[in-house]
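In this view, the complex is presented without one of its protein chains, the others remaining in place.
In this document, chain identifiers A and B correspond to the written order of the chains, with residue numbering beginning at 1 in each.
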Amino acid sequence: MRINGRIGALVAALAVTGVAAGAAAGAHRADPGITKTSIKIGGTFPLTGVASLYKTIPAAEKAYYDYVNAHGGVNGRKIDFEILDDAYDPSKTVPLVQQLVEKDKVFAVVGSLGTAPGLATWGYLNSKKVPQVLLATGDSYWGFCVKKACAGSPKPWTSGWQPDYPGEGKVYGRYIAANMPNAKIGVLYQNDAYGKNYYAGLRVGLGAKKENIVDAESYDVTNPSLTQQILALKSKGADVFVVFATPSPTITALVTAAKVGWSPTTFINNVSANRLFLLAAAANGANVDGVISTTYVASPTTQPDLPGMKLAKQIIDQYAPSLASSFAQGDTNIVYGLGVAWTFVHALQKAGRNPTRASLMKALHSLNTSKNPFVYPGIKLQTSENDNFPIEQEIMIRWSGGARGDWHPFGKLLSGVR
Amino acid sequence: MKPSAVGLATTVVAGAVLALLPFALSSYHQGLAAQVGVYFIAILGLNILTGYSGQISIGHGAFMAIGGYTTAIMSRDHRTNLILTMLMALAICFVLGLVVGLPALRLSGVYLALATFALAVSVPQLPLKFSTFLGGSNGVQSAETVTHRWLYGASWTAAAILFVLAWLLLRGRTGRAFRAIRDSEIAATSSGVRLPIYKTLAFGVSAAYAGVAGSLYVLGTNGFAQPNEFGVLLSLQILVGAAVAGLGSLWGVLAGAAFVGLLPTISKDVPLVGSAHGQDVVFGLIVVLVMLLLPQGFAGFLARLARLRAARPASDRP
Partner (left out) sequence: MATVETRPARLRRDLPQWLRALVRPVPLGLAAACVFLVVGSLLSNDFAQQTVAGLAQGTIFGSLALALVLIYRATEVINFAQGEMAMATTYVAYQLISWGLSYWEAFFATLVVAFVFGVVVQVVFIRPVQHTSVIAVVIVTVGLFILIDGLVTWKWGADLKFMPAPFGKTVYHVGGVAFAQQDLGTLLVSVLSVLLLWALFRFTKLGLAMRAAALRPASARLVGVRVDRMLAIGWGFAAVLGAVAGLMAEPAQYVLQPSLMQPILLYAFAAAVLGGLESPAGAVVGGIALGVFLNLVGQYVGFVTSELRLPFAFAVLLVVLLVKPAGLFGRARVRRV
């Protein structure tokens, strides 16, 4: 009954050939979850618990699918998107994903959030040949394991969406090395793979200048405040402050720095660079002017006239009115959700009139489009079997305007972010 | 009343139902039933400690974590047979349980509860610190994974074996010593029960059960062990399960396990509270209500029923 490692590898190898063969044969047999009029998909998200502030992402995705359905669906099929709450706990993700596959019979698992939940289920989903696509996490696994063995076997049924964390870390490293060669750098990072990946990327990007890192402090989600860490960074004389954290600790870090009378040049990572969070930090006394980050989605506040943002506003107002106020204030997680849903619909259209799981994967492995209206203008979604990250471009942004301010892009679009 | 006859009949019926169940269930439901088996083992273990020897532990999630990581790591690094890793989890947790039981000798009541709670909070932090060996937040993936049917068979077979062992242990001299300690340490000492030996033994046995449960728990998550799986809530759930079961009773354990293992899944499908938060509301409310209405747990409820029927006081213990 057990699938041992070797058989698992064989299954995976067959799966790879299956992808190719299925696409070549045009695939006649219908996969679970898809009928003439509907296609059932699902995903797991932290609607509760420590990471619950990401819950606007699935809500926005649902709004986009509703919008597509109202306009006739994809080749006449309405998308039925099931959102399940795993509270960011992998032991909950596993039965929920099994429920999606075995009980609810979804066609694909789309957009699920979190690295550990993804790692807990990718073996299962790949062995069942169920697509696990457009994962909402920036770890490196999701893009490079189509053919390469990861955790024992290739994972051809898994794909990511956003640029990976080390790549983004490198962007900051290169920028600091080029523009602030004498900086004394202090780093605050979350003590898990997320924070460590960013930090590793930063060191690579800094190159020889990594000796300028005077101190790196980690924090744990059980730390009730960050004052100790920030005081330590300040006491080492750092004048550049790099924060690789999730949103809530980022806000705490920005305000705490001001509170202890420290005003370095601050970098924060994209995940936490939502305008709402910066406004909150500023309202509590943080000095947010000059904070630097990156983005790959368009902003509803600085670029309201983009066709994509007008469309986004229309969709949110009509299909997810509860998100309207945070959208108006620049919640880029909503734009993120729309962008992911757009990508799924796009891949589904590319996957043929009667999509199969295999043809969906083939479509996702050969993306090449700059039409996604929700990403930053000019960004192209591009994938291959060797590099399955659709987005590998970012633009740097800097905050100005204080407590009523906003992000402003600067420099040119950076490519090869990975 | 003849407890042994009733017990035997119940065992036979329960065993038959459990053996036939997989043929009636879909793979998804086999998974759920296997999970109930895992909770059964953990709650059984906690019941030996808390229900029989009277020592509170809010830290059994920690032993489950150790058992689970044992399985994942042995499989990852040495491709050890999974059943063998379960036995290793049992042995390791037994020893660690004895070690934890030693300081517990000096603590009692609420202090012991909090010290074990500290264990539940601290152990999941260790993989983050020692991330090369313990995998950090990315967890440890076992080399092998199992099907739901395998898991069902393994967890309920283990549950049956451990149940019989618990029954044998508790009906004899050791069980009497445990109960004597629970009822009065002073009286137990004066009648010749050696406190240090029996109290640490209870901890060791109980931890060993939790270790096996943890091992199966990780196999249930596709062989993936990760710190978030072993949060404080897991320890609390096992405690809730033991209380619902009725402390000091072996027969209520099934009810406790079903309660903890199935309620979140069932309450998810209640239309009014279908949302994630509604689920918490329902779970919390039912925990509170059960304790208010059945303070002796399910076993106490059964005993009360039996009392009503027999119209005379009956023991609430097997």
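Quick note on the criterion: a residue touches a chain if its C-beta (ideal position, glycine included) is under 8 Å from a C-beta of that chain, and two chains touch if they have at least 3 such contacts.
Worth saying up front: this structure is predicted, and the values here are computed from it rather than measured.
Chemist: Would you indicate which residue among A:Gly49, A:Gly73 or A:Pro373 is in contact with the undisplayed chain?
Modeler: Residue touching the chain left out of view: A:Gly49.
Chemist: Looking beyond the chains shown, say which of B:Ala34, B:Ala113, B:Ala180 or B:Leu302 touches the absent one.
Modeler: In the full complex, the listed residue that touches the missing chain is B:Ala113.
Chemist: In the whole complex, not just what's shown, which of A:Ile34, A:Ala120, A:Val255 or A:Ala273 touches the removed chain?
Modeler: A:Val255
Chemist: Kindly state which of the options A:Asp86, A:Asp104, A:Asp164 or A:Glu217 is in contact with the chain not pictured.
Modeler: Considering the complete complex, A:Glu217 is the one touching the chain left out.
Chemist: Considering the whole complex rather than only what is displayed, give the residues of chain A touching the chain that is not shown.
Modeler: With respect to the unshown chain, the touching residues of chain A are 47-50, 52-53, 55-56, 191, 217-225, 227-229, 231-232, 235, 247-248, 251-252, 255, 258-261, 276-277, 280-281, 283-285.
Chemist: For review purposes, identify every residue of chain B that touches the missing chain, sorted by number.
Modeler: Within chain B, the residues that touch the unshown chain are 50, 54-56, 58, 103, 105-115, 117-119, 121-122, 125-126, 128-129, 182, 184-186, 195, 236, 239-240, 243, 247, 275-288, 291-292, 295-296.
The criterion applied here is as follows: only the chains that are shown with their structure count from here on.
Chemist: Quick one: chain A and chain B, Cα centre-to-centre, how many Å?
Modeler: Chain centres of chain A and chain B, defined by C-alpha means, are spaced 37 Å apart.
Chemist: Mind pulling up the chain A residues that touch chain B in the complex?
Modeler: Going through chain A, the ones touching chain B are 1-5, 8, 47-48, 85, 87-91, 94-95, 98-99, 102-103, 115-116, 119-121, 123-124, 127, 139, 151-152, 191-194, 196, 220, 222.
Chemist: Would you tell me which residues of chain B are touching chain A in their complex?
Modeler: 26-28, 31-32, 35, 79, 82, 121, 125, 128, 136-139, 141, 143-150, 217, 220-224, 226, 228-231, 234, 265, 275-277, 279-280
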